[in-house]
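Notes follow the structure.
Left out: one protein chain. Kept in place: all the others.
Let's look at subunit A:
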Amino acid sequence: MTTLTFKPLETYRDDFSFRNSPEAIARFPFPFPEDQYMYSVNLEPAVSRDPGSVFEHLFDVDEHYVSEMAERARVLERDPERCLVMPHMAPAAWDTLALLMENLSRDYPQHFRLDREGDAWHWHNLALGIDQRFTFGDPATLPCEPLEYITRQMQGDFAVLDQRDGDLFMDAGMVTCPADWSLRFDAGMSFKQWHSPVPMAHQIGVFDRALKYLLNIQVGAPVRRLNWTLTINPRLDTSPETYHEWGNDRGKVTPDNVGRLVHLRVELQLMVRLPRSNALLFGIRTYLISLDELVSNPAWARRMHRVMRDLPAPIADYKGITRYRQTLVDWLRRFDPEA
């Protein structure tokens, strides 16, 4: 069993001091099973596998936990509307809080503890120095609304989806580290509405199949999938609200700084049926790795070259890669001797 040690405070902005340890690189969820990338409904049951990997626990906590929570607090301080809960989603917010506290305290007992006596709950987050007694179901006994309270202590973003009329609606969430999307913009949208900007996938029917699958996710049978994009600098908050701060960075990639600047950004997406509210919890746990770190694994480096080289143009465009793609592919070619 590996012990979890948190790194000293790192930044995801300004001087960008975020780095992965060799252990974090080794457990990075490299998302490409083949040399070519195309959309697929690559969903699998979210069962525990590969001890020490990001798939061991339903909610993965890693060495960046304390830093990432400090970053979330900074984003919320500037823009409190990154967390949103429509009134009918209050039961789903409590469902989420219960699920997260139960899982963290079971999977990481050295960092999180939960004591319950009926509705009288006592939560310890030793990593962040939090000791909170509250009454489950009574928001007045917490310092803030329950979804915000618990997701301020969780790595990754969360959307909480209401299920009605054979569709899913984005009616609640905490989104401070999105890959260029906005909860405020998507709020209240249906599944196909919030996916409408995605190119090519509509034509091949991916969303019809995915929606049908998601609607039937059952209590106790969560599923997960990986998704990816690229980000310049280890910047977590790439949201439309702050586009003026980071959009320009895509023009800064040169042959000399590709390895340091360009990061592969992988989302471990998790879908869990919430038992009491029947809502669907959509977790988006984000992992960042610089290309310098990534190419320390020769197999990853070679495959990364081939995927980037052969990516269909509409997908490259949607993921915001087009502007520096040639520089990136040229740099990656040296790691693919057969190319």
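In the analysis below, contacts are C-beta pairs under 8 Å (C-beta built on N, C-alpha and C of every residue); 3 or more make two chains touch, one makes a residue touch a chain; residues count from 1.
The working rule: contacts and distances are computed from a predicted model.
Novice: For the chain that is missing from this picture, which UniProt protein name fits: "Ferredoxin-NADP reductase", "Putative oxygenase electron transfer component", "Sulfate ABC transporter substrate-binding protein" or "LLM class flavin-dependent oxidoreductase"?
Specialist: For the chain missing from the view, the UniProt record says "Putative oxygenase electron transfer component".
Novice: So which of A:78, A:122 or A:164 would be touching the chain we can't see?
Specialist: A:164
Novice: For the chain not shown, which residue from A:132, A:278, A:296 or A:327 touches it across the whole complex?
Specialist: Touches the omitted chain: A:278.
Novice: When the complex is taken as a whole, what residues of subunit A touch the one chain not shown?
Specialist: Residues of subunit A in contact with the hidden chain: 88, 95, 162-165, 171, 216, 218-221, 275-278.
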